[in-house]
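One chain of protein is taken out of this complex; the other chains stay put.
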Amino acid sequence: MYDYALCVNRIPVGVLGASGYAGRELCGLIARHPGFALAFATANEQRGERLRVGTSDITFMASDNAPLGEASIVFCALPHGTSAAWVARARDAGCKVVDLSSDLRPGNGGTLRAAYGMPELGDATRCAIRSADVVANPGCYPTSVLLAVAPLVAAGLVADDATIIANSASGVSGAGNSPKRELLFAEVADDFRAYGVGNTHRHVAEMRATINALGSGAEILFTPHLLPVARGILTTLTIPLTEFVADPLQPYREAYGSEPFVEVTQDQPALRDVLRRNVVRVSAVMATGTRRPTAIVTSALDNLVKGAAGQAVQNANLMSGFDECIGLPA
Amino acid sequence: MYDYALCVNRIPVGVLGASGYAGRELCGLIARHPGFALAFATANEQRGERLRVGTSDITFMASDNAPLGEASIVFCALPHGTSAAWVARARDAGCKVVDLSSDLRPGNGGTLRAAYGMPELGDATRCAIRSADVVANPGCYPTSVLLAVAPLVAAGLVADDATIIANSASGVSGAGNSPKRELLFAEVADDFRAYGVGNTHRHVAEMRATINALGSGAEILFTPHLLPVARGILTTLTIPLTEFVADPLQPYREAYGSEPFVEVTQDQPALRDVLRRNVVRVSAVMATGTRRPTAIVTSALDNLVKGAAGQAVQNANLMSGFDECIGLPA
Amino acid sequence: MYDYALCVNRIPVGVLGASGYAGRELCGLIARHPGFALAFATANEQRGERLRVGTSDITFMASDNAPLGEASIVFCALPHGTSAAWVARARDAGCKVVDLSSDLRPGNGGTLRAAYGMPELGDATRCAIRSADVVANPGCYPTSVLLAVAPLVAAGLVADDATIIANSASGVSGAGNSPKRELLFAEVADDFRAYGVGNTHRHVAEMRATINALGSGAEILFTPHLLPVARGILTTLTIPLTEFVADPLQPYREAYGSEPFVEVTQDQPALRDVLRRNVVRVSAVMATGTRRPTAIVTSALDNLVKGAAGQAVQNANLMSGFDECIGLPA
Partner (left out) sequence: MYDYALCVNRIPVGVLGASGYAGRELCGLIARHPGFALAFATANEQRGERLRVGTSDITFMASDNAPLGEASIVFCALPHGTSAAWVARARDAGCKVVDLSSDLRPGNGGTLRAAYGMPELGDATRCAIRSADVVANPGCYPTSVLLAVAPLVAAGLVADDATIIANSASGVSGAGNSPKRELLFAEVADDFRAYGVGNTHRHVAEMRATINALGSGAEILFTPHLLPVARGILTTLTIPLTEFVADPLQPYREAYGSEPFVEVTQDQPALRDVLRRNVVRVSAVMATGTRRPTAIVTSALDNLVKGAAGQAVQNANLMSGFDECIGLPA
């Protein structure tokens, strides 16, 4: 199945910003990856600390000490706003880069050219990733929203004047591991609430720009919520269609029939089906009793895997000429 | 504050179906209520078992043994479908009834005449409850949806061709305490999923009929979700408005300014704000970046209190001529 | 039941350190207390912020601005080590003080004289509290341990050379609400671990000194654990006895027969039985198959109520000549 010859000469990769939840997940995936070897991992605030990954320990170093030249690919998991500069630095050192921040994503006005790292959007996207020097790894919410929207757009079922309503609920790891009072266990336990209400979340621009790039004029209205679980995102979308569709799963089966990391299911997607796996699970149902034909689409993913580190490795696999699936838990 | 003279001659009340979560909550509220005294509590499957309420124990009896004649008011917390017959029986015995099932609710085609027990819908509703012999206690989801919708309808802001999208997430107690595999802790923990997708939940009829009764032709599209918490419902509504509204909280303040059990807040309502309290908390924000003016309204309540037992006691207070608030945790 | 004349002239009380979990709980209890009125609440880091308690808001002020002279009783909920100085300041201003820190507790070498605020230890203790100017409110773990140990000591069942093994598990609120990475939801969820292993927890001295003060030479070996719940402490004690006891609950019934805040039960105490209530629930079972007669005693309490704020109000009730129970959820 795997090409174990890969193991002989693993590609050296580095992780900038390895102490956050996405960074740690990345280090774990790289440690188990047959084609990559971890050259370095940086974490300024936690430099000197050690992280157990697989059967060995790694020690975080300061970003300024990162031996960029020793890595062929650099994963940049730094905070939004500070990432773009490091992407440029890594490029100057001759590295290819997968950037997990929002800095270079569609709609975020980056000046660096980056391919958008959502291979399942189609052949053109996947091709662009394969030949890219820099890939903007998609946001967790946009991944859950866009992979649920794209097949209906591709099938011509979404009118240009449609408003897509997306309600997402995310586990707390999505908010990062910087110590904040509102993220303490005793604050989040037994609670649930919306935030970023009114279409104000940073990820809306990425969703909007990508829906546009798909050729649709539909607009998005996105409301995220904070779930009392550690990981996972479930998104529920209400999408008015141009016509009634007898089998709303059909466009998804067509779009994703050969995709290894999308599962189209009759059953409602649930967080537990996708945790620690690099997959999006998606389902669709036609609403009854509405004047206009409307699909209720639901999607589930692990925000740290398919929503961040797993998708980043998937992109790095493509950029390295590897089988897209190696080293990824599906 | 309270009229403690009430205590001298408490009104005897009975609970049919006292072993479910709503029934137990009811028994607890009644035990602490200054104007009611528990005459009996039935639970067929658990007959003979004891329940600690406040400082004393009650013993569940079989429904057939319930001394209906000894109660002035009967709370009927039996399963949907089996409740209406017991309401009739209690009426025959001369009792007033608050029915917590869906049997007599709007849109559920009951043949018994019942007032709809949501006092905050306005003076007419509250008046009808005061003089009613039978009150249909609203469903938990409809309470969270309708109290969030009504003020906008009253303000003339919801067009008749509007589609109101309501996404709710409920704690597991909402599914009752009959042992089912899918409700086991090890199944629900760390999970989140939608159910009843496609506008098929039993409560949709109640929402639809009530929105209609409010004089609106708007339609509802409702998707419930199962939260990994014991109690609480958060509902997020997307409501297209006829015009842009500078302060979307204003209609809520007008409608609920003197309501003791509705809290209109700038902050996003959260489950923890409402747990074990007989309140609905509601907020509203105008969406940015949409073609049509759209409000995002969020509401939170405790499904066992304002969503069931607390609202039932509130209704019984009105039916008894008591202050609406006595015995209720606000 | 209550003396409602109290309400007319409520006793003004202040809270130093009101933003922590115990401080917030205290403010909530005081807001609902018929005999106390909140004169001020301080919180240096969160000064200016508002806290909703009951139906009104309070605003935190800096400690240095606290009008100590306006309060008859001051609750001191400041961090360990910084509290004693404030107790002295409040005493100088003529206030009685209930100190929730460990500074003045038995075994902690305080120089101020303070009564130990665990009324259920017996008449002498309760008397001392009634007439005290300063009460050292017990720690949460010591309350759960000592109320489980004392009746067996009083009955002469614990040998002086016995080692009492106490294993406790506490909800996360016990660690306070300062933002720390290890207390984040995503770190604590699904986890359980011991800490302070080897009898090194700060509370051991308080337990040891109090067991000694009860006249016993028995030693204690205490291991706390962190539970993935917001509140509650369950303690499991293994206590070798001098003789076999047919009914190990008997000493507890004798000691606590008339105590309003201790529940002696045949059933195993569980966190849910005690949450948000000012009670300790305790049970005891003789072990089978051991060479030496050994009791397994278990106790449960809410660390923020009977383990902190509730017990503090109970002590303040005694110091004020009130019924011990007023204003407390039992």
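Labels for the chains are A, B and C, by order of writing; each one numbers its residues from 1.
The working rule: a residue touches a chain if its C-beta (ideal position, glycine included) is under 8 Å from a C-beta of that chain, and two chains touch if they have at least 3 such contacts.
Computed from a prediction, not measured in an experiment: that's the story for all the values here.
Interface note for the absent chain: among B:Asn177, B:Gln250 or B:Thr265, the touching residue is B:Asn177.
Residue-wise, the contact with the chain that is not shown comes from C:Val204, picked out of C:Val204, C:Val264, C:Val279 or C:Val313. Screening B:Asp103, B:Asp190 or B:Glu206 against the full complex identifies B:Asp190 as the residue touching the chain left out.
Contact between chain C and the unshown chain involves residues 161, 163, 165, 167, 169, 190-195, 197-200, 204, 208, 219, 221, 223, 225, 227-230, 232, 234, 236, 238, 268-272, 275, 283, 285-292, 294, 296, 298, 300.
Interface residues of chain B with the unshown chain, by the touch rule above, are 21, 171-173, 177-181, 183-190, 228-231.
Going forward, only the chains that are shown with their structure count from here on.
Every chain gets a centre from its CA atoms, and the centre nearest the mean of all protein CA atoms is that of B.
A separation of 39 Å divides the Cα centre of chain A from that of chain B.
A separation of 47 Å divides the Cα centre of chain A from that of chain C.
With centres defined as mean CA coordinates, chain C is found 37 Å away from chain B.
Across the assembly, chain B contributes 190 as residues in contact with two or more other chains.
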